[in-house]
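Just one protein chain is left out here, and the rest sit where they should.
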Amino acid sequence: MSLTKEQIAQRIAKELKSGYYVNLGIGIPTLVANYIPKDMHVVLQSENGLLGMGPFPYEGAEDPDLINAGKQTITTVPGSAFFDSALSFGMIRAGKVDLTVLGAMEVSDSGDIANWKIPGKMVKGMGGAMDLVASAKNIIVAMMHTNPKGESKLLPACTLPITGVRCVKKIVSDLAVLDVTPEGFKLLERAPGVSVEEIVAKTAGKLVVEGEIPEIML
Amino acid sequence: MSLTKEQIAQRIAKELKSGYYVNLGIGIPTLVANYIPKDMHVVLQSENGLLGMGPFPYEGAEDPDLINAGKQTITTVPGSAFFDSALSFGMIRAGKVDLTVLGAMEVSDSGDIANWKIPGKMVKGMGGAMDLVASAKNIIVAMMHTNPKGESKLLPACTLPITGVRCVKKIVSDLAVLDVTPEGFKLLERAPGVSVEEIVAKTAGKLVVEGEIPEIML
Amino acid sequence: MNKVVANAADAIRDIQDGMVLMLGGFGLCGIPENCISALVEKGVKELTCISNNAGVDDFGIGLMLQKKQVRKMISSYVGENAEFERQLLSGELEVELIPQGTLATRCMAAGYGMPAIFTPAGVGTEVAIGKEVRNFNGKDYLMEYAFEADFAIVKAWKGDTHGNLIFKDTARNFNPLMAMAGKITIAEVEELVEAGSLDPNQIHTPGIYVHRIFQGKDYQKRIEQRTVRKN
Partner (left out) sequence: MNKVVANAADAIRDIQDGMVLMLGGFGLCGIPENCISALVEKGVKELTCISNNAGVDDFGIGLMLQKKQVRKMISSYVGENAEFERQLLSGELEVELIPQGTLATRCMAAGYGMPAIFTPAGVGTEVAIGKEVRNFNGKDYLMEYAFEADFAIVKAWKGDTHGNLIFKDTARNFNPLMAMAGKITIAEVEELVEAGSLDPNQIHTPGIYVHRIFQGKDYQKRIEQRTVRKN
């Protein structure tokens, strides 16, 4: 059984450590916030200028001056701080954010990522994605292993215009958990009931499989 | 009669315009603040992080957290703002400060200034002087025309290590008011009773004297 | 030192066709609503607008796009805007996309008098084309130039008659950065107070960067993505 989007988020949450400052991208990454253990202290950064992002507001308590990078109304938690966009990307660039979780359209086996542009389609812009991938010290990508046609999104080289080079450290897909290593993707865990053979078949980039591959524990 | 230090400051104050942001260096420049007309609104910048510097505090009201760049206890005026040293020099570098008044040991006829170091003597450091002279859009130098030995401090080229190149726009000395022009020092005004001949004799750098030279009005 | 002007129309009186404007805000959060309305009213054209986003169809910079006042947008993300898309595809509108952190830092660089900055954002991507790449400590960086604008137009929460500004929450975003980068900077504020009313320790933008200020009115403050949890 491949993981649901929620389960991908849940698995990524296991990478968190208490004391981490974390930036969660739009989409699956946002869901990671729902799986932070109650006794763990993680501070969420929103690149539009907030450290200490809280959950969505209760109905009627929405504040138009308080949104996240996805333009959603949010709240703050105690100990939060607001700042301008330059300082926000400054702390990202300086490596102060411990973990960045992003979605991707393609990842190459050398860690390149493509997630901002599809030639021929209306280009909306890269937003903060290029800054994040170029600067973050630890990037986990949350993605589907294949596209709707069943083609691998883990490639020898990205076919789409890239967002950043050699930056992805780990991938959590619906099928597997993989590290990006100098030897290529390294299979660490497989989704419950998904065979190593299936993952091998659906991974176009270089894939290293060593020893017994355990199932993902949620 | 050559001008006193107070009179040099008084003459420089005539260069101020309402709405000016001004940085006053240590020494004679500091005295300029005493001659700002009451009906003129000038904001004083102190490069340690303050816009809106006021006079010295009344006795007993000194606050160790509130000093100027000369480390003197000061006060603020309404509308003041505090900021860090990077933003302070940022606004200087960006040309937002309208006028900078500095002391000098030597000025060359191309506008170079030396005011931070005497070889053989203990070097204290340049503080913010190099930033100020390199960035200010309008620099007036307040200085004695000659050194205690009677030698000119307005030179063809600085003999002391320079603080900045081609930056001084105007000089108010105890003897004269001069502009720095592409042709060299241009004599604009002379101290009351001081002859043009005396100024010529005491100016080692190139000096342009055209027409009648009026006396300084205070 | 009193920088107060009567209203948005007065503040933007000398903005002319073909000028480069910076407009603060992130999405619809913290945008200078009053000045945008006044620009639409004035009908000034052929503008280059530097703004993180391009508004929505019927609000923010979208209103200026409807009137075809914008020749070029410089943004990091232009979002969902049908008229924008139409003009872009028809060639009426030019768009330059810039990484968000680069955009922010280029504005800041102008305010700090730094002609260029280095950032790794975009290295190895099409953003790097034609740009100088430089390696520091084993990592590649792009050299990006400071951004200046004829006018920077920002929205603050509170401001005083000397132009000191305080922003609220994430409505701060690009506003203080663009405020530093305008040859002329216009600030519209929700609450304008006398100089001396604001705590000098809490000023986000010192007044030296602000040339004109006025108290805005009728703020709509639209929410783009209203997300809530159940009570």
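Letters A, B and C mark the chains in the order given here, with residues in each chain numbered from 1 onward.
Assume a contact is a pair of C-beta atoms (placed from the backbone, for glycine too) under 8 Å apart; a residue touches a chain by one contact, two chains touch by 3 or more.
Everything numeric in this text was worked out from a predicted model, so none of it was measured.
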Specify the shown partners of the omitted chain in the complete complex. A, B, C
One chain is left out of this view; which of B:72, B:138 or B:181 touches it in the full complex? B:72
Quick one: say which of B:25, B:128, B:184 or B:205 touches the chain that got left out. B:128
Of the listed residues B:162, B:176 or B:207, which contacts the missing chain in the full complex? B:162
So which bits of chain C touch the chain we can't see? 105, 112-120, 136-137, 139, 141, 145, 166-169, 172, 200-202
Touch list for chain B against the chain that is not drawn: 46-50, 55-59, 61-68, 70-74, 82-86, 88-90, 92-93, 112, 122-131, 134-135, 161-165
Where chain A meets the chain that is not shown, the residues are 18-19, 21, 41, 43, 45, 50-52, 76-83, 86-87, 90-97, 135
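The rule is simple: only the chains that are shown with their structure count from here on.
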Which chains, if any, touch chain A and chain B both? C
Check: interface with higher C-beta contact count, B-C vs A-C, is A-C
Chain A and chain B: spacing of chain centres that average the CA atoms, whole Å: 56
Nearest whole angstrom, what separates the Cα centre of chain B from the Cα centre of chain C? 36
Please compute the C-alpha centroid of chain A, do the same for chain C, then give the distance between them in whole Å. 29
Of all residues in chain B, which are in touch with two or more distinct other chains? none
